[in-house]
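In what follows, a single structure is set out as structure tokens and then discussed.
All protein chains but one are shown in place.
Presenting chain A:
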Amino acid sequence: MGRLEGSHILHGHKGRVWNVAWHPEGHLLASCGEDKTIRIWGRDGQKWVCKTCLSDGHSRTIRAVSWSACGKFLASASFDGTTSVWTYTKGDYDCIMSLEGHENEVKSSAWSHSGQYFATCGRDKTVWVWEVAEDNEYECAAVLFNHAQDVKKVAWQPGRDILASCSYDDSIKMFREDGTEWVQCANLTSHTSTVWSIAFNGSGDRMASSSDDLTVKIWQEYPPGNAQGIETPDNIPAWKCVCTLSGYHSRTVYDISWCPLSGRIATACGDDKIRVFQESPESDHDAPTFELEGTADGHTQDVNAVAWNPKEVGLLASASDDGTVRLWCAK
């Protein structure tokens, strides 16, 4: 079907798998789920096998995993209200920190590309920015109350310490550091239902969002003094929705991943399918068009997450309610 071929099915999790994340070197894949475990998968010859299963970090569902840009740290965000930071030492992963503070379910976490900051968000409607100190101490730098509802995901803009978050309140918000405070610098509101996920492109000047309103939107950054004459109040870059992909998804679009190598966008949908979009060759920069390149059937229940491998072009991982992690090749 299309140009997306299933290559591996990874069994091991019991119950739904919530999230997958590639190590920045691309050789390891972390997954997590309602069985409260994190599994780390790697190649063994032609096969992908579970190298490690971390099962003692959380007392409830693990909703998301993320790697630091340096690859040394893995974070797991859990419904138990904590976020654990793991590091690989002497052949094993050790939990070096358990970040507390969220009142209840933590939904997502992400390290800034500089490694200086770490962000978490959750059901308590807040986004937390943590400053990573030298001795692996995490200091709370800000608690942002800007969202009116459950915050689903946090993501850092590549190349800059700008944080984006999306929420059950249908909005996407961005934050920057202003002196010693973190302040909101963008509020993107054109989705009409929960925004489940956001993903930046490789250079960070575009962002894709996926929503319960069955659409995917492409946002573009317009820096101060941009040639298009888009206004940038207070010399803060403006973000505009330049494309809406509608009519493709028949259920909620739970996750989105933008491949930094190929520019492809993959979506994870409640209709059990994965879709891959690519910008049209003749696309206008300020009003781009994207084409559906392929659709993948295979999962038998909701697809919760998709992630492009950062080193191997076309290698995609997905996680589903059907209990499996799958690997796909976009040809």
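The rule we apply is simple: a contact is a pair of C-beta atoms (placed from the backbone, for glycine too) under 8 Å apart; a residue touches a chain by one contact, two chains touch by 3 or more; residues count from 1.
The criterion applied here is as follows: contacts and distances are computed from a predicted model.
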| item | value |
| --- | --- |
| Complex member absent from the view - protein name from UniProt, among "Iron hydrogenase large subunit C-terminal domain-containing protein", "Rab proteins geranylgeranyltransferase component A", "Ras-related protein" or "Ubiquitin thioesterase" | "Iron hydrogenase large subunit C-terminal domain-containing protein" |
| Sole contact to the chain not displayed, among A:Ile9, A:Cys70 or A:Cys140 | A:Cys140 |
| Touching residue (missing chain; options A:Gly26, A:Gly101, A:Pro158 or A:Pro288) | A:Gly101 |
| Residue among A:Thr52, A:Ser112 or A:Thr126 touching the omitted chain | A:Thr126 |
| Chain A residues that touch the omitted chain in the full complex | 63, 79, 100-101, 103-105, 123-126, 131, 139-143, 145, 149-150, 168, 180-181 |
